[in-house]
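My structure is below; once you've seen it, I'll send some questions.
Showing chain A:
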Amino acid sequence: MEFARREAPFLTPKADVASMMLQVLAALIPAALAHVWYFGPGFLFNLLVAAGFCVGGEAMMMRARGRSGEAALADYSALVTAALLAFALPSLTPWWVTATGSLFAVVVAKHLYGGLGFNVFNPAMAGYVVILIAFPMEMNLWVAPRMGDIDYIDLTILQTVQYTLTGSLPDALSFDAISRATPLDAMQSGLRNMRTYAEVRTNPMMGDFGGRGWEWIGNFFAFGGFWLLIKKIIRWQIPAGVFAGLLLPAGLMYIIEPGANASPGFHLFSGATVLCAFFIATDPVSAATSPKGRFIYGCGIGFLIFAIRKWGSYADGVAFAVLIMNMATPAIDIITRPHIVGHVRRGDRQ
Partner candidate 1 sequence: MGSMWTAIFTIAVIALIAGLALSFASRTLPADSGILVDQVNELLPQTQCAQCGYAGCRPYAQAIVDGDADINLCPPGGDDTLRRLASLLGKEPLPLAEQPAHVGAVAVINEALCIGCTHCRSACPVDAIVGAHQLMHTIIETECTGCELCIAPCPVDCISMRSPS
Partner candidate 2 sequence: MPGRLYQHAKSVVSAPTYDLGTLHGGLRLQAHKKVSTAEPIQQVPIPSQLVLPITQHAGDPAQPIVSIGEHVLKGQLIAESDGSLSAPVHASSSGKVVAIEPWPVARRYGDNAPCIVIECDGKDHAIETAESLPSYDILPADVLLTKILQGGIVGLGGAVFPTAQKLMQAITCDLEFLILNGVECEPYISCDDVLMREYAHEVIGGTQILLHALELEVAYIVVESDKPEAIRRLGEVLGEVGDARLVLKLVPTIYPSGGEDQLVQLVTNREVPSGGLPTDVGCLVQNVGTAAAIHKWVSHNEPLISRVTTVTGDGVAQPMNVEARLGTTVADIISFAGGYTDRATQLIIGGPMTGKSVSSDRVPLVKATNCILALSESPAVGAELPCIRCGDCAAVCPVQLLPQQLFWYACADNEAKMRLFGLTDCIECGCCDLVCPSHIPLTADFRMAKARIRELADEKARAERARVRFEARNERLELEQQTRDEQLAQQKQAARKAGPEAIAEILRRKQEQDED
């Protein structure tokens, strides 16, 4: 009997990029539902717009590069980029802001660098930073969360869609009327205006640990993140590094000067800390690769988040922290090369 010949090994790999990406998306669902509960349906429309432009941008770039569009879209990485970008945006965002961010993320930050596997920078964060700087007013239109006791403005779906499509609010409302500072905003400006941490905590935007509403979204991100850890989609070194890098300096400063610094708990449960630790920093392409390198990379991100929140001019430094550490990744990889079995270790006598 005759047979076809192949090369060893003859077993099929079980892991698969598409299923990895789908699991990441699945892990984001609880947090997405929480987001919609607290801040209204705007998130879903942002997600739709982002997904449409990310997928469309990827298809267009693959065609321009002369490659198969279907294969690229089948790995769902564009959708993950869209989802992470959507989580970073305020719930009321005009479509052109989302579109700009998505197109920059997929076209420039991903495909102009070579496509999947070749991008130096995290595409979602690169896209976010571009629109943060280019559309400062739209990107600061954060609304109050639904918490029952503070003034939550319940926009209807139609009004949300109208804003998303046209950028104009319903007649009775104005930007000033509905926008609120985020908890991190409030904390940063409060501390810099020489108010103590305890005083700032009395602000109605503050919740039990971190910001109202945000802390629960953070918890849901954590559930998703732990699930990914259990399924071994992500490894523990990066989240651990981010938490260590953020919480250790924060804790230190809090111990030294409790009045003038936010507590580590506040840092943990506000803003995009948990989202970054489990979903953004763990993007395998732009992160370091060795286990030691990943921990260092995570620590660097955590420390930069703390530094920007404490001394920088932006309320949340996650995006910048990630992009800066992306630049350091090649150096980290070189420094943390593991010892090859049988080779002389550095420092061994020959």
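The candidates came about this way: all candidates are chains of the complex that A comes from, given by their letters.
Everything below uses one rule, namely that a contact is a pair of C-beta atoms (placed from the backbone, for glycine too) under 8 Å apart; a residue touches a chain by one contact, two chains touch by 3 or more; residues count from 1.
These numbers come from a predicted model, not from an experiment.
Chemist: Which numbered candidate touches chain A here in the complex: 1 or 2?
Modeler: 2
Chemist: Give every residue of chain A touching candidate 2 within the complex, in rising order.
Modeler: That would be residues 1-18, 20, 71, 74-75, 115-118, 235, 284-285, 287, 289-291, 294, 337-343 of chain A.
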